[in-house]
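Note that one protein chain is taken out, while the other chains of the complex remain in position.
== chain A ==
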Amino acid sequence: MKSKKKIIYISFSLITILIVIIVVFIYYIKVNDIRMTGKVRVHSIFAYTDQGITYNMDKFFRYVDASSGKAVVLCDKPHCRHIDSTCNAYKDFHLRGLAIYNGKLFYVKEENDRTLTVYKADTNSTNRKAIVKLKELQNNTAAVYMDNYLLYAYRNSFIYDDDSVGPVGELEKPSAGLAIINLHKRKVVYVPEKADYDATILHPYLYDNKIYYLYLYLDVKIDYTKDIAAIDQDYINNHTYYRIYCYDIATNSETVIFEGKNISLEDYSESKAFIVESSGDYNRIYSLDLLTQEKNLLIEENADKSLRCFADGDRIIYYSYNRNDNSSRYHYYYYDLVSQSKVEIGESDYFAVISEIVNDKIYLSFYDQSSGELQLGYIMKDDFYAFKFDKAVPLKLEYND
């Protein structure tokens, strides 16, 4: 009888434990099944969102809020002095791709064995969890968070422990690659690497379950340590090739959708890419339809003017400046894709270079007229289009030396 009771108690306990485990598991799945949306592009050490800028300049995760202009350490303890490892935001490792994305802090940490790990944390820098392990990827050339993905472009310039070169050697033809990291499913796919002189991948982009990116390379080896006067920029341009690739995530295959020379891929908007083409006679801005590969000329300027452009929905903001003199005069325009017309915004003696357009803000580097210093900040779009550049708001970064 006693042993029968024992069996009943044990069975009941086991069933209860099983039910609890199942409930917790289902809850866990539900909580983590939140799809991400949006886009955050990482520019070296900065990542811009419509709320502010996350940046990585010292041993702490830092953020500057756009609306208040306050720079803070990403630590939610008001009484913390942010001086050592007792601070939530303290980090003693190298990282790349730091960004706040969909309410979470993401970054790519360099491990001691030279591999990388993608981490996710709360915005107060706690609850840091490794979510995807990557192989050894050396230089980061571009990083973009889009929907559920982190698109991480890299270039490997060194080879280690090779019989021909010993412990370390520089690759004559570096290999460029792109890691497509699914943050939701915690998986990574690598596009086929390409090895060429100065091989580089830039501007990764996700549209309709396909990844687009720019691949550039040279067909000759250039020794940059020679006297700068001996390096002919035109010679470099003539030997630089550009391709835009399309990688299909579903079929894991890729195709080249565009090739050219003397071009620069500037930005994307929906299914279009915007390219600046420079030649000895002209500079042109084209739109390239990613789906049909149809190319349309939008803007043409003289060859002595350099062009940069940024997509803003149905508009393309672009600015030009004279290449051949030391003038800092910038001409700002926008091109309306719907009416197919060019509109002048204004000319300015003050340098204002756009970094990123996010929702209603345009982040830029500009000369603050009051302080006379080059500042990082933003301007509201309406003010920009109205050429009220004096309304640009500087954002002061704080960091330890």
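Rule of thumb we're sticking to: a residue touches a chain if its C-beta (ideal position, glycine included) is under 8 Å from a C-beta of that chain, and two chains touch if they have at least 3 such contacts; residues count from 1.
Here, contacts and distances are computed from a predicted model.
The chain not displayed here is annotated in its UniProt record as "Putative membrane protein", chosen from "Transport permease protein", "Proteasome subunit beta", "Fe-S-cluster-containing hydrogenase components 1" or "Putative membrane protein".
In the complete complex, the hidden chain is touched by one of A:48, A:63, A:268 or A:286, namely A:63. Contact with the chain not shown here comes from a single listed residue; of A:122, A:147, A:289 or A:398, that residue is A:122.
Considering the full assembly, A:80 is the residue among A:80, A:249 or A:345 that touches the omitted chain.
Annotation: of A:42, A:100, A:132 or A:376, A:100 touches the absent chain (contact as defined above). Only one of A:117, A:140, A:157 or A:365 touches the chain withheld from this view, namely A:157. One chain is missing from the display, and on chain A it is touched by residues 51-52, 63, 65, 67-68, 70, 72, 74, 76-81, 86, 88, 100, 103, 110-114, 122-124, 126-128, 139, 157-158, 160, 166-168, 170, 198, 223-225, 228, 231.
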